[in-house]
Every structure is written in C-alpha cells, then in structure tokens.
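Of the protein chains in this complex, all but one are displayed in their positions.
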Amino acid sequence: MTFEPLSRRRLLTRAGALGLLATIGTLVTPRLVLAAWNKAAFESKTLPETYKLMGAEGATESGDVQILASDIAENGAVVPVQAVSKLPDTTQISFLVEKNPNMLAALFDIGPDMVPDVTTRIKMGQTSNVVVLVKAGGKYFTATKEIKVTLGGCGG
Amino acid sequence: MSTTVKSLSAVALLLVLGTASAGAGEGPWGPGADDASFKAMLKSGFRSKGIATLARLDQDETQAFCSDPDNVSGKTGEKKRAEIEAANLATVKWPSDGVWLGDYKEGEKVAQSGRGLTSTDKADMVNGGNCYNCHQLSPKEISYGTIGPSLYQYGKLRGDTDEVKRTTWAKIWNSKASNACSNMPRAGHMGIVTEKQIKDLMALLLDPASPVNQ
Amino acid sequence: MGNPMKIRAASKDGITEVKVLMSHEMETGFRKDASGAPIPAWFISEVTAKLGDKVVMEAQWGPSVSKNPFLAFKIKGGKAGDKVTITWVDSKGDTRTDTATVT
Partner (left out) sequence: MKRWHAIGIATALAVVGASTGVVSAETDKSIESIEQYREALRDGNPAELFEAQGEELWKTPAGPKNVSLEGCDLGLGAGVVQGAYAHLPRFFKDTGKVQDVESRVLTCMSTLQGIDVKPLIDAKFNTPEKDRLEAIATYVSGQSKGVKVEVSLVHPEERKAFELGKRMFYYQGGPHDFSCSTCHGQEGVRIRLQELPNIPTHKGAAAGWTSWPAYRVSAGQMWGMQWRLADCFRQQRFPEPIYGSDVTVALSMYMAATANGATMDTPGIKR
C-alpha cells in the first residue's frame, strides 16, 4: 500500500475546519489516547509482529471477551463481527483476521462513555480465525473464533 | 467448443419454434405469446457480447423440445422424448485411448469451477464442470448445490465395473442420452469440458482413493 | 467530499445505540483493474464519534473493513434530542462529517 495517512494533527486541523474545534478540550482527556494511524501495525504481516506493534505482546485469552459472529459467512467480502468486553476499564477493542494479508482490520479507542460493545463488518480472504483483542486496565486480552468463508453462486 | 455450438446453432430458430409446440397445439402459452411475437421479442431483446453471440439463442432439437414444460413433465411428447434420447446417445464419444479414469485431484478442481463460456469469459480459458453448483461430492466441501442428486460415495456404492464406467461417462458426456430434459448440461457433447477433464471427473467419482468415496 | 452517511441513534434505558452506514469503496490495494493494473488502496482510515461535543470513540481502520462500512456501538447516557456526530477521514485525505439526532 502506498499512501500517507493523515497525521493526527492534520485530522484535527481538518476536523477543526468542520467545526470540531470546540471539542479539543475534551479530546485531551487522559482516557482517550489519541494515537496516530498505526501504519506499521496495519501493514505488518504476522500476528506476533502486529501484537508487538500494538504493544499487545503477551495478550491472554479471556472469557470476559466475546466475539459474536455466525460460524459461516456466505461471502468473505462482508463478514459481520461484534466484540463485547465485560472487563472493567476497557479502553480499546480491535479486530484481527489471522489469514488476511494484513491481520489488523480495525481498532477502536473507546472512552469511559462507551459501552465496550462494537459491531462492524470486515473482509476475509478465506476461512480463518478472527481475533478480538481488548485492552483493559492497561493489559491485553483476546477471544478467538473461526469463521468459515464459503463459495457461493454459480460463477466460482 | 465454438465448432460444436456453431453446428448446433445451424438448426434454425424457425424449426425450433415449430417443434416447441409440436403435439401440444399452441403450446402451454396464453394469448399473445405466439411464435411470431416471441421471435420478435428475442430478436429485439438481446445483443451479442463477447463470445456469447446471438447464435446461442438458436436452439437445437433437444433444447426446443425441453423449452415446453409439458414436454418436460411428460404430459406431452412421449415419442419425441425417446427419439431425442437416442440422438443424444449417438453423440457420445468414448475415451479415445480406452482409459476411463484420470486424476481425481484434477477432477476436484474441474468440479469446483463454474467458470467459462459466459459473455464476460475469454474463448481460450479453461472451462469448469460446474459440478458442485448442483451436486454434493467430496464431504469436505460444504458449499454444494442440490439441483442434482448427491454424488457422495458414488463409486463406493456402485463399484467400478465397466458398466458403471460406461454409464457414468455417458452421463457426463451427454446427460440427455438417458434423460431428454435433464437439467444437467451436455458437458462433453457441447464442448464445455475436454476428454481429459471428463477422465479426471470420472476419477473423482470412481477412484477408491477419491475424497468422494471416503 | 464523500456521499452522506446514514446515521441512526436511539436511546433506550440510558444507553444510546448508534448505527452508521458510510459510503466508501474501501479499496484494499490488492485488486487489479480490467487491464491488469493494480488499483491503489483507498480506504477510510480514521473515524471519530461524538455525543454532543464530547468525543466518545476514535477508530483506526485498515482496508479490510468492508466496502460501504457499517458500524454499530453503544454510548452510556444520551437522550432524545441529543446530537451524535460521526467524522471519517480516508487515506486520500478526503473527509466527511454527518450528524443525527438521538430518538
């Protein structure tokens, strides 16, 4: 991928132009850490490396993290996934797909005003484990689920 | 491929439209769907695109017969049906070197692929057999269709006698040889797959080592 | 300037549930066009959600979020009449902001 994502500063400048300037005061609360787009993590090609670049080495499986998704996706282009954390002080929720060329799909930094319950839709190139990685109390926890991607239609 | 289809399309549409309603008076169509109106609609409604030329709308005798649901259901056309089956059986080309079975692993690939011969495909691409679209074969593939019967354990249930091989080969080469209006394409006869691909499909169905027979 | 988002925000039992549809190609950079030339990556890389003036969520996305992205999340608090504002920025620097009223 050859592009330069906007720096946080530029985002804020743009956002300011859009009338978000008034919120700067809120943005600098310590809870919502404003990281720049983590290019290295999004472009890394192995799970351990991605964890390392996210500062999530040593993440452990936790029953308090849930990944909700159907066992089979009818199409890999759109796979609905929901992550729920029951851990106190959850500040980040990420979705990773083990067998995608780049594992990290999406990362959500959530403030104290959020219920740690996020749903999105991701692309999967093939049947794979999908990992929800949660940061809570400064530590990382995971939940993993295999989602089968099927071939549909007549054209395949 | 193109030669087969061309020779088939040589059978004029006119003949087709005559045959379609043969034995059924006006056919099962209501007012307004007479042959002339239908033909005009086809002519104005389609255009050639890529390898899918307008000639593909010209039917052979089998297609014309099977475009009448009364013929398909057996309500009409009993005698014609037998003639069509005999004519299709006569088209079957048996393996040129006497070898029936190829490589089941290659056969699995042919069975998986539904590609080829559409208006967006190139003429020189390798066509698929479309098998999984309609049949269950290897139990490892959960995404299979049900328009055709399950072929899981096909060989295991039947053995590999010459009779089974002949029947299976004929079914793949020209499905209409045994069932005039089968939903299954005439894979060999219409040039959809090659003789080698059919051998590989034969192995997928009949080789004891094939995943189909586990 | 992308096409408008569709935002729904509904408050129930002290929780505001927000659902967002965004109009975006989300090109991975791995695809090729008809002539075989690679189609460059182009995707929403950052999403910000606010309730009123307060930022509640900041997301970073890669190109494996699906085309025309869907996002659902829950905010503690919020009541009918409050405003929910979503802003996205994509990898070309294009951006879009839309606001919905909580029902």
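As written, the chain order gives the labels A, B and C, with residue 1 at the start of each chain.
Here is the rule we use: a residue touches a chain if its C-beta (ideal position, glycine included) is under 8 Å from a C-beta of that chain, and two chains touch if they have at least 3 such contacts.
These numbers were taken from a predicted model, which means no experiment stands behind them.
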Of the chains you can see, which ones touch the chain that is left out?
A, B, C
Of B:Leu54, B:Ala86, B:Val99 or B:Ala209, which residue touches the hidden chain?
B:Leu54
What residues on chain C make contact with the chain left out of this view?
3-6, 19, 21-23, 25-26, 66-68, 70, 72
Name, in rising order, the residues on chain B that touch the hidden chain in the full complex.
1, 4-5, 27, 29-33, 37-38, 41-42, 44-49, 52-54, 56-59, 62-64, 66-69, 72-75, 117-120, 130, 132-134, 136, 139, 142-154, 157-158, 167, 171, 176, 178-179, 181-186, 190-192
Against the chain that's been left off, what residues of chain A make contact? List them.
69-75, 77-78, 80, 121, 150-156
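Throughout what follows, only the chains that are shown with their structure count from here on.
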Starting from the mean Cα coordinates of chain B and chain C, work out the distance between those two points in Å.
48
Here the gap between chain A and chain C, centre to centre from mean Cα coordinates and rounded to Å, is 14
Note the residues in chain C that touch 2 or more other chains, in rising order.
none
Where does chain B touch two or more other chains at once, residue-wise?
none
In the complex with chain C, residue positions of chain A that touch it
1-6, 10-11, 14-15, 18-20, 22-23, 26-27, 32, 34-35, 37-38, 42, 77-80, 82, 97, 100-102, 104-115, 117-124
Residues on chain C engaged by chain A in the complex (per definition of touch)
15, 26, 28-30, 40-42, 45-46, 48, 50-51, 53-67, 69-77, 87, 89, 91-93, 95, 97
